[in-house]
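Notes follow the structure.
One chain of protein is taken out of this complex; the other chains stay put.
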Amino acid sequence: MKKVEAIIRPEKVTVVKDALADAGFVGLNVVSVTGRGAQKGVVHTGRSGQHVVIDMLAKAKVELVVRDEDTEQVCQVIIDTARTGEIGDGKIFISTVEDVIRVRTGERGESAI
Amino acid sequence: MKKVEAIIRPEKVTVVKDALADAGFVGLNVVSVTGRGAQKGVVHTGRSGQHVVIDMLAKAKVELVVRDEDTEQVCQVIIDTARTGEIGDGKIFISTVEDVIRVRTGERGESAI
Amino acid sequence: MKKVEAIIRPEKVTVVKDALADAGFVGLNVVSVTGRGAQKGVVHTGRSGQHVVIDMLAKAKVELVVRDEDTEQVCQVIIDTARTGEIGDGKIFISTVEDVIRVRTGERGESAI
Amino acid sequence: MDTGNTAWLLVCSALVLLMTPGLGLFYGGLARAKNAAATIMHSFMTIGIVGVVWVLWGYSLAFGPDVGGFIGDLSLFGLAGVTSPEDQIFMVFQGMFAIITPALVTGAFAERMKFSAFVIFIVLWVTIVYTPVAHWVWAEGGWLLELGALDFAGGTVVHINSGVAALAAAIIFGRRLGYDREPMEPHNVPMVVLGAALLWFGWFGFNAGSALAADATAVNAFVVTNTAACAGVLGWVAMSWIFGKPSVIGAASGAVAGLVAITPAAGFVGAMPAILIGLVAGVLCFIAPMLLGKLKVDDSLAVWGVHGIGGTWGALATGLFVGVGYGALAEGVDRMTQVMYQLIGIGVTWVWAFVMTAIILFAIKATIGLRVSDAEEQTGLDISQHDEPAYRFTQ
Amino acid sequence: MDTGNTAWLLVCSALVLLMTPGLGLFYGGLARAKNAAATIMHSFMTIGIVGVVWVLWGYSLAFGPDVGGFIGDLSLFGLAGVTSPEDQIFMVFQGMFAIITPALVTGAFAERMKFSAFVIFIVLWVTIVYTPVAHWVWAEGGWLLELGALDFAGGTVVHINSGVAALAAAIIFGRRLGYDREPMEPHNVPMVVLGAALLWFGWFGFNAGSALAADATAVNAFVVTNTAACAGVLGWVAMSWIFGKPSVIGAASGAVAGLVAITPAAGFVGAMPAILIGLVAGVLCFIAPMLLGKLKVDDSLAVWGVHGIGGTWGALATGLFVGVGYGALAEGVDRMTQVMYQLIGIGVTWVWAFVMTAIILFAIKATIGLRVSDAEEQTGLDISQHDEPAYRFTQ
Partner (left out) sequence: MDTGNTAWLLVCSALVLLMTPGLGLFYGGLARAKNAAATIMHSFMTIGIVGVVWVLWGYSLAFGPDVGGFIGDLSLFGLAGVTSPEDQIFMVFQGMFAIITPALVTGAFAERMKFSAFVIFIVLWVTIVYTPVAHWVWAEGGWLLELGALDFAGGTVVHINSGVAALAAAIIFGRRLGYDREPMEPHNVPMVVLGAALLWFGWFGFNAGSALAADATAVNAFVVTNTAACAGVLGWVAMSWIFGKPSVIGAASGAVAGLVAITPAAGFVGAMPAILIGLVAGVLCFIAPMLLGKLKVDDSLAVWGVHGIGGTWGALATGLFVGVGYGALAEGVDRMTQVMYQLIGIGVTWVWAFVMTAIILFAIKATIGLRVSDAEEQTGLDISQHDEPAYRFTQ
């Protein structure tokens, strides 16, 4: 099984999660993170006059574990819904998960996803 | 070494972390997440009258890195303490960690856990 | 590619992220977590008189995905900047990431980092 | 001038001023976190705008020499001739009412209005919609006053006026993105309760101050105001309990509902009717927003339900209970006639507020537009309109 | 009726009303986030319940025609005959005291009480426990008044009464789950300070208003109230510094401690004794909860420590310092006798509050039960009792 971690714009979470549900991927988690990337951040003028570059921006990390064969589709759904074309759209990281356990039943493996 | 990520009910964090400590697994992290799963969420009536299905529920993710041979035991402890039998109990994900470094000492590998 | 997850003291985030940027590692995420480890936590006296051991302390998790060959350097930068020598400095976990996708462009692999 | 009355009216004016930031917190807490600052800004900015508009032309239009019973003239522009302490106190006290009324309306289009459009709306609304109604009801020669309709502290002028304007706004703005799909729950319950508490506290100035003296009427108004608010809490909490669990937001909202309903009656009824008025208000104002929800009209913060319906009930109840426990029917006016007068006042205000507000909003919509873009709405108004997230806990 | 006094007492009544939501924020901030809304609800709901109970039968029981020096009769039920402005003001002012007293008790069982049980408790407690003590101390014919015990603004009636009731409650409820194992730290320090600030602000009405006129006594009460509060801040902060670091929560709590202690003395002492009374209160009220903690009694928000002990110290200090800087011992009463009277008042109130509260709580425990289930307690009362998390920052 694969774990798909997508770092996206916070305002995109709703569309992404709904699209995933429609595509049959219900289970997932969202964590709020602050991220830094090519998108170098915006310059702010504080009330006390100083100018600062805010390089850490609020992002959301959508995490879900899926069957190997579903990985591509999941990524595609995320890309389609999270992309704006502007710098700051984010990244998707894919890694291997060896086992999944459903706490409620103790089931293991794919059936537990 | 393995990384055990358990998504559980927030109100279960205390019992789980205490049980883990008693079993000798002290080191761990907890992150608050919002999760969606088979547990389809509850219907709310907003103050302004609209009805909505809240599909994202507050969950807690307990993360810890353990020696390969301890993985089973750790999962068992979590299952025993986090299970309610109701939908929404959560999942445990197990993946491989190649190396661990203790920042303070620079030690590596299992001894750093 | 490798994913480097460093659990560090919250007050160290700024120095660490700046040092990483200077070393050429711009992209990263920070998540706030509460962690428990050898550092057994502090004893507090609540206003209503009870004494409690607070074992969960606020920590920050810095996550970044890097090219395999950069892993060592990244870890070194983190250790150099995050270490205080006191218990509670935290840990670094290294694991494998199979693929990375840049949402904006759809690029994959190292070029997407 | 009597020092006791002066002290009293100045304090009451300060109390009513405090209500508007209180309202901002009440509304801000009901909004989602990404719109919290912008929602509070609506109330706070309204103070700034109307505070200046009022001294320039607002007061003159509302309370200047009567023109056909309909509106005042502009002879008091810039407070020309408003020099006696008596006039100045009345002016500033009334100004606080002019400030909170448009602020109440803002709850209807919270979480989706463009800030520039908001500024224009406030200036137009207080000038075109508010000042005439204030004139009709409270100014010498105002036709509703002449007619004999009773409104002690602003049930029609403030609450029906803003509540019905809110209904028009909710319809014209359309629903928020994700309405009926995403949760849009209050983001900060303590803030809602704090706001309600400041409203309650300020309402003593609003109602008891409307006696315009520290006299027996002020005392009675004070007592019934507090009693109705308490009853409103019980009414709404009971309803929320019947439909689910006893709601904290409901307790706060119920207090406001009770306060709204007692407003027009505060100088005309005693404590026992006040309990009834408050209880019924708590129940009605709980039901009304649900019905509106069924029609899929998105009155974001239930302004119509609480102020429109609560104000209407209060204006009607004033006719039904005037003289019970306090006050009396006017010479030679029987209760039926009084109720009739009340219904006329209610009806006229409903029509006026709805039509005029609609005209203003359509005008703005046709020119600079009312709503932010979808992307801006999804991002939240705090960032998109003000570049200031309400909270930065991790920094 | 004098307009100055009317204005003053109406304002003071409004100030005291504001204290209860202020208390809600104070308590709510001290609670954990998962119980914040529910804790605030305890205070806010108490306003609604007692506000209605008071006008129906509470006022009559407390201040109706005396029955054997022990309680009033029911002849003023529904405010029958309470028509003169003087009576109405006194009624509503006293009503605010009746509202905050049971609200103070709620801090003892915060984070674990079942809401339905809470509602019943408040109705019973204010009726059975509060009204008699109010009668003894303040009503014509009340036996403690006759005896000569001094309580200017409610040291016994409000603070000892609620503080000792809190002790009984803490014992009967038992500890919160995880007490002594999990941290149960205040979740929102700014909210605690805001609550304390509103309490301080309202306390001017509470103490200075108890002069029942805008006179020299009111002025003195105002001065000593502020002075004692400041001294209380210094006392508690100093203690917290000695035992660790200077505490912000401690500054807020110290202010409350000082205000509690000066309450019975406000009309009888000058500013210098006020400093002493406040300082000592800050120290005692810091120590008391720690001692109770040693006994493993879980008085969640330290109500007994602050109001029970602070109120007791204040009542005693009133006897010790009456006449120093302001006021005087009553004709032909020497200080020893006065202190004796104070001790009688203290002792009787302690026993009464403890026993009667225990009876009420056992009765509820035996019927519908007092505590939520363990699962509900772990989840937090906001969700389990009200279905409303206090905060939704990510939505």
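As written, the chains take the letters A, B, C, D and E, and residue 1 is the first residue of each chain.
As a convention for this text, contacts are C-beta pairs under 8 Å (C-beta built on N, C-alpha and C of every residue); 3 or more make two chains touch, one makes a residue touch a chain.
Owing to the predicted nature of the structure, the values given are computational and were not obtained by experimental measurement.
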| item | value |
| --- | --- |
| Residue, one of E:222, E:286 or E:352, that touches the chain absent here | E:222 |
| Of D:60, D:210, D:263 or D:385, the one touching the omitted chain in the full complex | D:385 |
| Touching the absent chain when the full complex is considered, from D:38, D:231, D:251 or D:346 | D:38 |
| Hidden partner interface residues of chain D, rising order | 1-8, 10-11, 13-14, 17-18, 21-22, 24-25, 28, 36-38, 40-41, 44-45, 47-52, 55, 78-79, 85, 88-89, 91-92, 95, 115, 188, 191, 194, 382, 385-395 |
| Residues of chain E in contact with the chain not shown | 2-5, 7-8, 11, 15, 32-34, 182-190, 193-194, 196-197, 200-201, 204-205, 208, 213-216, 218-220, 222-223, 226-227, 229-234, 237, 244-249, 251-252, 254-255, 270-272, 275, 391, 393 |
| Residue ranges of chain C at the interface with the undisplayed chain | 11, 14, 18, 34, 58 |
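Keep this in mind: only the chains that are shown with their structure count from here on.
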| item | value |
| --- | --- |
| Result of counting contacting C-beta pairs for B-C and B-E, higher pair | B-C |
| Same-residue or different-residue interface between chain D and chain E, half as cut-off | different |
| Inter-centroid spacing, chain E versus chain D (mean Cα positions, whole Å) | 33 |
| Intercentroid distance (Cα basis), chain D paired with chain B, Å | 48 |
| Centroid distance [mean C-alpha coordinates] between chain C and chain B, Å | 18 |
| Chain A: positions in contact with at least two other chains | 31-32, 34, 95-96 |
| Two or more partner chains touched - positions in chain D | 181-186, 244, 249, 394 |
